[in-house]
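Every protein chain of the complex appears in place save one, which is left out.
Moving on to chain A:
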Amino acid sequence: MSNGMLNRILSGDYPRSRALSALLVLIGVSLALGPFLFPGVRAFSMLGMICVFIIVVASYDLMLGYTHIVSFAHTMFFGIGAYGVAIATDAFGSGFGAVFIGIGGAVVMSILLSLLLGLLSLRVKAIFFALVTLAVAFAFLSLVTQLYNITGGEDGLAVRSPRELGPAFRPFDSKVPGFSVIDFIAGVFTQGSIGQAFNDAVFEVRVSGRHLMYYITFVVSLGVFLFLLRMVNSPFGRVLQAIRENEFRAQALGYRTVFYRTAAVIVSAVLATLAGVLFALINRYVNPENTLNFELMVFILLMCVIGGMGTLYGAVVGTTVFLLAQNYLQDLLGLLVSNAEPGSLFAELAGPDRWLLWFGLLFVLSVYFFPAGIVGQLRLWAERRRERKAAPAASPLKQES
């Protein structure tokens, strides 16, 4: 791939840190080949969730990191997408037609609601806007819970996704080989024989419609990410950053900031809706807890902050780190206390159900040590290193002058 092409794909916005580039390549390869590198149902669903939430968090960052709009209604738009597909397939059957009706209805509803919210930001600013979005999101949540005839209430809805995207659909007759990286590494250490470890790490993948759905999600996620990367590096994106920096001045330069803020809110909402659609099809079950919950909203905010606000790469890194920690911290704790005496202080503190405590602690530490998020910090280190390298070369010049 030529440099110019890479430049165009990344919209000139490079990771600007070798460690970050390596991390992004690692995440990218893991997601691209994931179903053939990580065996098991749990890992597979984990991969899907990472792809879905990269869209959610990246689109949230467009508002939070790039424009400084604090909204708590992002899960609402996510939920609209998820429920849109769930309700449409519930009503019209499991065809692709029903899915597209669901997508269309959800997107229209999201555009209207986000337009209203965006225009509202004309009147209410900053924290008051955030509170209004919170109120709207809660109203929507209780509406979904109340209208159980349509939404299934607290129980939610099973999504009748098209057969081609389900486990029953088999595109290939034979199984496809996979290679478990983690088993291989573990095998090398425990058995000492690379050949044996290699053989043990090979597993078989029975490719189904779920894999098809995963790759649809992966491609959409990648596409949305690159689209947003282009958007934040376009003249439009620069105006959003100008609004973030100094809205008063942006207006004095002739930018109608309400238009730009509303546009950012709408784009963000539509992409969250799209992520909701993918979530519904990949998870095949939708309820208030997994789509509209306030806890989920806080998690999205955390992923954005941990990764680094105002850096779209932060959405990728933050989402991956957060979801891995959320899913595997319990396992890790379980492993830790398995040898501990039951009832001891250590067992009490490090028990698997205390994972949220440790997670909170990790979060506090990460914000304390990496105030600019993982990506911000990696870039800062890289920049300092470049400066140190440049310094000895520059000093003789200074002496001359």
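One rule holds in what follows: a contact is a pair of C-beta atoms (placed from the backbone, for glycine too) under 8 Å apart; a residue touches a chain by one contact, two chains touch by 3 or more; residues count from 1.
The definition used in the following text is that contacts and distances are computed from a predicted model.
Chemist: Among "NADH-quinone oxidoreductase subunit H", "Glycine cleavage system H protein", "ABC transporter ATP-binding protein" or "Carbon-monoxide dehydrogenase small subunit", find the name that the UniProt record gives to the complex chain excluded from display.
Modeler: Checked against "NADH-quinone oxidoreductase subunit H", "Glycine cleavage system H protein", "ABC transporter ATP-binding protein" or "Carbon-monoxide dehydrogenase small subunit": the hidden chain maps to "ABC transporter ATP-binding protein".
Chemist: Out of A:Ser17, A:Thr133, A:Thr257 or A:Gln330, which touches the unshown chain?
Modeler: Answering carefully, the residue with contact to the hidden chain is A:Thr257.
Chemist: Which one, A:Ile69, A:Met231, A:Leu271 or A:Val337, makes contact with the chain that was left out?
Modeler: From the options A:Ile69, A:Met231, A:Leu271 or A:Val337, the contact with the absent chain belongs to A:Met231.
Chemist: In the full complex, which of A:Ala197, A:Ala242, A:Met297 or A:Val316 touches the chain missing from this view?
Modeler: The missing chain is touched by A:Ala242.
Chemist: Can you name the residues of chain A that touch the chain not displayed here?
Modeler: On the side of chain A, residues 8, 11-12, 230-231, 233-239, 241-242, 245-246, 248-257, 260, 263 touch the unshown chain.
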